[in-house]
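Here the complex is missing a single protein chain, while all its other protein chains stay put.
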Amino acid sequence: MKRLLGVALGVLTAIGGFVDIGDLVTNAVVGSRFGLSLVWVVATGVVGICVFANMSGRVAAASGRATFEVIRERLGPRAGLANLAASFLINLMTVTAELGGIALALQLASSVQYLLWVPVAVVAVWLVIWRVRFSIMENVTGLLGLTLIVFAVALFLLKPDWGSLGAQVLAPSIPEQETAASYWYYAVALFGAAMTPYEVFFFSSGAVEEGWSIKDLAQSRINVLVGFPLGGLLSVSIAACAAVVLLPAGIAVTSLSQVILPVAEAAGKVGLAFVLVGIVAATFGAALETTLSSGYTLAQFFGWSWGKFRRPAQAARFHLSMIICLLIGGAVLATGVDPVLVTEYSVVFSAIALPLTYLPILIVANDPQYMGEHVNGRPVNMVAMIYLVIILAASLAAIPLMIVTGAGS
Amino acid sequence: MKTARQPKYLRTPGRTLDAQLHLLDRQVLDVDGVPVTTVDDIEISAPPPETPIPAGTPAPTLTALLTGPVLGTRIFGGRPPSSRLIRIPWRDVADVGVVIRLGVRGEPLDADWVERWIRDKIIARIPGGRHDPR
Amino acid sequence: MAIGSRRSRAALCGAWLVCAGVAAILLSGCAGAPGSVPDTVSTAVKDSSSAVATARLALGLDADGKLTMAATATTLDDSLKELETARTTLLQLSPTVQNDRDLRREALAVLDEGTSGLTTARDAVASTDGSPTLQDGDRLLEAAAGRMSAFTAQLGGQ
Partner (left out) sequence: MILGDVLGTPVHDPAGLRLGRVADARFTMNGPPGQLLADARLLGLIVSPHSASSFLGYERTGLARPWPIAHLLRWRHRGSFLVLWADIDTIGTDTVRLREGFTAYSPALNDTGNE
C-alpha cells in the first residue's frame, strides 16, 4: 500500500511538474495561431524527453554520476565548456522567464504590477532552495501544479467540436493566414519546450540528490513513462483551449492574461482560481528546478561540491552561484523586458543546445564501465538515434527559421 | 605508415591507464565522498622539452593531478606558470574508476581554497548556512 | 608557442561564430521582419485587432461574472500595452511615398479608435460611480474592431 502511494505520488508530481512557463506560453501561442495542427510535435517531444530522462536517470542510478559530469568527461573541456556556456545561458533565460511567470500570475490574482512581485518571487525561490528539503519541494510544487488539470476540464466544459479538433490533430495543415516558416519555427519552439535540457540536468541530479540505486529505477521509469505523457496531454489541452476560444476570436496570444481567458469562459471564477494557483505552482516549481540546474551544471563541470542534501556551507560555490543566478534573473526582469518574450526565446535556444546534451548521455548509457549490466538495450538505442537525428535537425533549423520569421512575428 | 597498419600486440603487466580515457576531466572525490574538483590536467616527471632523451632513461611517472587556472589554458591555449598550478599529488590518489577517489580529506587541500573562502566569507554568514536540510 | 596559438585560434574562431550567431539573432529579434511599409502596417493592425478582441472577450467574461476584477484589469492593461507597441512601430516607420504616408495615417487613426475604446473599458472596470459602463466600453471596442477588419480587408485587396 505504501509502495503504491509512493508510485502514485511520483506520477502525480511528474504530471504537475511537467508544465512550466515555456509549455504554457508556447502551447497557448501555438493553439491560438495554428489550432491543434502542431500536436504531433508535442507528442514527438514527449516521447523524446521520456527516452532521455529515463536514460539519464539510469546513468545516475547506476554510476552515481549526474548528466553534466558525464558531458564534461566525454566531450572534454572545450566542447564541454561550449555546452556549459550555452546550457547555462539558456538556464538563466529560463530562470528569468519562470520568475516572470510567477510575477505575472500574481499580478493576475492581485492586479498589483508584476514588477513589484519580482523581488518577492526571487526571495521566495531562494528561501526554498536554501531551507526546504528536496523531496518536500518536489512534491508540494508538483501536487499544486496538478491544478492545471483545470485546462483539460475547461476543454470539456467548452463542448468543442471534437470532430474538427481531431481532424486538426490527425491531418495537420498550416492555417492560411500563417506562413510555412512560422509553422516550422513554432514546431521547433514546441519541441524545445518539451525537451528542455534543464529537465534532464534536473532529473539526473535529482536522482543523485535522492540517492537512487538501481532498485529505484522501476519507480522512476513509471514516473517518467506515465507522468510525462500525461503532462504532455496537459500541454495539449492548453493548446486546445486556446484553439477553441482564442483562434476563432482572432486573438494571437502575446501575454499570460490571454492564456487564462478560455478557462474563465468555461469555468468562471472557480476555474480562474484553479488556473492561477496552478500557474504559480508550476512556474514556482520550474523556477526552483532551473535555478538548481544552473548550480548543478556549473558545479558538475568544475567538479565543485553540490547538492541540496548537503548543508549550504558544504556546497558553498553551488549555493553562491544559484544566488547570483536569481539576482541576475531579477535584474533582467527589472529592466521591464517582456517575460513572455524571454520565454519564447528560451525555448528556441533550448532547441539549439539539445544535441550537445543528449549525445554524451547516449554514449555513456552504452558504456559498461559506467553502467555495468544496465547498458542501453538495442531498441532504446535505435529510438535514441532516431531522436538524435531529429534533435540535430531542429537545432540546425532553429536559427535560420528565427531569422526568416523575425522570431515568429 | 606500414608499421601502423600491422601493429604488434603488447601485453603489459599491471593496470593500464590512458590519460584522456581514464583520468582527464573526471570528478575527484575525497575520502568522505565529497567532490573536490575535476582533473583539469596531469603533471609528469618528464625531462625538459626540446632536449634529446638519452636511451635508457627511466620512464617518467605521473606526479600529480592538476586543477585551477590550468583548465583555462587547456581550453584557450597558453600555459600558467608552474607556481600557479594547483597540484593533487598522485600519492594521495586511492582509486581510479568512474571517479577518482583520494585517500585524504579534501578540506585542507589547495584545490579547495576557493570553496573554503566562499564558505567562510559568504555562505556560512547567511543565517541557516550551516543548517542541515535533512 | 605553436600548440597554444593553434588552439587559441580554434577557440577564437568558435567564439566568433557564437558571437556572430547571437548578434544575428538579436538583430533579427529587435528589427523584426524587415518589411515594406504596407507589411508593417498590416502586422501592426493585425496585432491591434487581436488586442481589441482580447479586451472584448475579457469584458464579456467580466459582465458574466466569470472574471475577477484583478484579472480583467490586467488583461485590459496587457491589451493596451499591445496597442501601444503597434503604435510605436507605426511611428517609427519612415515612408517615402505619398501612398505609404496615407496608409500610415489611416492605420494610426484606426489604432486610436482602439485605444479610446480600451481606455473607456478600463475606466468602466475601475469606475465607482457607474459611468462609463462596461457596455460603453464594449460598444467603442466593437466599432474599433469593425474598422480594423475593414482596414485589413482593404489592405488585402490592394
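For clarity, chains are labelled A, B and C in written order, and residue numbers in each chain start from 1.
The rule is short, and it goes like this: contacts are C-beta pairs under 8 Å (C-beta built on N, C-alpha and C of every residue); 3 or more make two chains touch, one makes a residue touch a chain.
Owing to the predicted nature of the structure, the values given are computational and were not obtained by experimental measurement.
Screening B:Val28, B:Leu66 or B:Val99 for touch with the missing chain picks out B:Leu66. What chain B contributes to its contact with the hidden chain is residues 1, 3-5, 7-10, 12-22, 24, 41-53, 55-56, 59-62, 66, 70, 73-74, 79, 85, 90-96, 103. Listed by residue number, the positions of chain A touching the unshown chain are 73-76, 79, 359-360, 362-364, 366-369, 375-376, 381, 384-385.
Note that only the chains that are shown with their structure count from here on.
Relative to the C-alpha centre of chain C, the farthest chain centre belongs to B. Centre-to-centre, using mean CA coordinates, chain A is 27 Å away from chain C. Chain A and chain B have Cα centroids separated by 35 Å. The set of chain B residues touching two or more other chains comprises 75. The residues of chain C that reach two or more other chains are 11, listed in rising order. By the touch rule above, chain C contacts chain A in their complex via residues 11, 14, 18, 21, 24-25, 28-29, 31-34, 43, 46-47, 49-50, 53-54, 56-58, 61, 64-71, 73-75, 78, 81-82.
Interface residues of chain B facing chain A in the complex, by the touch rule stated above, are 20, 24-28, 34-38, 40, 67, 71, 74-75, 97-99, 114-116, 118-119, 122-124, 126, 128-134. Chain A contributes residues 63-65, 69, 72-73, 76-78, 80-81, 130-134, 299-306, 308-314, 316-317, 319-320, 369-370 to its touches with chain B in the complex.
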